[in-house]
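The complex is shown incomplete by one protein chain, all other protein chains being positioned as in the whole.
By written order: A and B. Residues from 1 in each chain.
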Amino acid sequence: MIQKVLIANRGEIAVRIIQTCRILGIRTVVAYSKCDKDTMAVFLADEAICIGDSSPSDSYLNIPAILEAAKNTGCDSLHPGYGFLSENDEFAKRAHESGIIFIGPSSNILEKTANKFRMKETARKLGIPVIPSADEDKCPLMIKSSYGGGGKGIKIVKNRGDFDYCLKSAKLSLNTGFSGDNFFLEQIIDLYKHIDIQFVADKFGKISILPARDCSVQSHYQKVIEETPVSNIPKELLEKMEQDAVKLIKEVGFDNVGTIEFLVDKQMNYYFLEINSRLQVEHTVTEEATGIDLVEQQIRIASGQKNRLPMKVSAKKCAIECRLSAKDNGELNIFSLPTGKDVRIDTYIYQGYRIKPYYDPLIAKIIVSDKERRRAISKMKLALDEIIILGAHTNVDELYETISREDYIVGSYSYFGENE
Amino acid sequence: MPIDKLKKILADFDSSEATEFEYEDADFRVSIKKNGPKTDQEKTDYSDKHILSPLVGTYYDVSPTIQINERVKEGQSLCIIESMKIMNKICAPADLIIRKTYFENGESVEFGSKLFEVDYI
Partner (left out) sequence: MSILDEQKIKIKKRNARILNRPACSNCGDELDELLVCKNCKHHERMPALKRIEIIRKNGGKFKQLLAEYDIDNSRTYDYSEKFERDKNRTGLSESVIVGKCKVNGKIFITILMERYFMVGTLSKANGEKIAKAFEYATKSNLPVVAFCAGGGVRMQEGAVGLVQMAKIDATLMKFRKKGLPFISVLTDPTYGGTTASFGLMGDINIAEPNSSIGFGGKMLVKDILHEQVADDFQSAKYVLRSGGLDMICERKDILNTIIELLAILNKNNSIKAENEKPEYDHGNKKPEIVLQNIRNNSKTVGIDYLLKLFDNPIILKGDRISYDDPSLLTGLGEISGIKTAFIIQNKGRNLRENIENNYGMTRPEGFRKAIRIAKLAERFHLPVLILLDSPGAHPGDVAEKNCQSIAISESMLNLLETKTPIVSIVTGEGCSGGALGLSISDVLAMFSGATYSVISPESYSAIIFNKPEVQPELLANMKFTAKDLYNEGLVDEILKEGTLEYNTLQIERYFAESLVRLSKFDMKQLLDRRYNRIRNWDKQ
């Protein structure tokens, strides 16, 4: 079992990782950028080391600085969180070469899964339905980056004339640690649902499928509200997706916690979208619905332990997550946050914290759970009412308005959110 | 100076780009300085009186080791910070005198760590 982990990330996920490490008795070191000195993770970790300037490329994307920090502080492992370098195979390789355990899949797996286009091909060859490709002249179409993530590098082209501009735009929007500028073109799906199939796989080939997540509420291709289990999708369809997921995981040889994403169209056809080789932001709803600590699973598997979960895990509860984001940078005046039974908040903010402009605007994840979905929605509405944060504008009103929609309450909502 | 007038002058000073203000008359004197803009993007490697580490790594002395009160010329190596087997030379940004050292050979430094206290000549 690993003893000391370097957390190469920030914000709420860094705090999340510290929590599980505390439970497991693992010592924590947080690598932070200059402007993140006053953050919760730095405060909570056993040790902290400043690795660079505020801009992500100087710090959270700075591979030598992170590895050096892990070495200097005597860490035997590092956790990359999500985003930043979490799916960077070169990073994983160099960590391995430095004798540091990378908490995630092996670097050769990452190398395979990093390229979305390649993964699409792999899936197609296995007989898994994929989104049909398009060519430049068949507009509308979608431009996708082979290495994008978190909604970046995607552009819709409405007319042939806009193609070059959209391609340039898509290239510019990539500013994370993904290298290369490969792009591919896909037809646009009449989208109904965006489904995550969460799985846990160990180095010995044991795969467990966890309850699927419905992530159809998005804004600019970023997820905003997620829930589990999935309602309003025929059970058989879901089973087929899960079976295909297992097929792909086996083929790739994936050896840690990950997610296979599918799209479902209004005609109830499903398509493989991509594989996420890291812990996801919305892992929380799966944890609340199943009672499983996914960070713990990651750590155990990376330490070489066996996957002890059943092959199929069912949801004990319904869980919903709302991502609370800041719309501007200000000093937070936090008057009240949600409380109560089955209310979970993953956050790193505190009274007087000033939001930094360099990073993702996510400030808190509000997760509620209950045996019944409708009850969970009521809990979420109350939780959102409880949020009184001044100093920066948040999207709390939009979140409330969304879960108050007729179609959300009934569960029949289809994907929405290009501009929401 | 009537208080309203002073308030107005302070308001104008605050919103202007001037950083210093002095006023004196027969019965009143005031002198104010503004702090520089608070940015996180300040130059981090060389600040007044201190040389800071520009990266995470291990500190190594140069040969011969820098001594206290030693006069150093611009461009001269002060120490080496090793990161991932790459040796990074830290050089003096101008002629200076070393007043304090903070690290010993082989110790770990982080980004922004104070390496030397100096006086610029």
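Simple rule for what comes next: a contact is a pair of C-beta atoms (placed from the backbone, for glycine too) under 8 Å apart; a residue touches a chain by one contact, two chains touch by 3 or more.
In this text, all values refer to a predicted model and were calculated from it rather than measured experimentally.
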item	value
Given B:11, B:62 or B:91, the one touching the chain that is not displayed	B:11
Identified contact with the non-displayed chain, of A:121, A:190 or A:401	A:401
From A:97, A:372, A:385 or A:407, residue that would touch the chain that is not displayed	A:385
Sites on chain A contacted by the missing partner chain, in the whole complex	335-336, 385, 388, 397, 400-401, 404
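The rule is short, and it goes like this: only the chains that are shown with their structure count from here on.
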item	value
Between chain B and chain A, distance of the C-alpha-averaged centres to the nearest whole Å	40
Chain B residues touching chain A - in the complex, by the definition given at the top	40-41, 44, 55-58, 83-84, 86, 108, 110-113
Footprint of chain B on chain A - complex, ascending	31, 34-35, 49-55, 59, 64-69, 72-73, 98, 356, 358
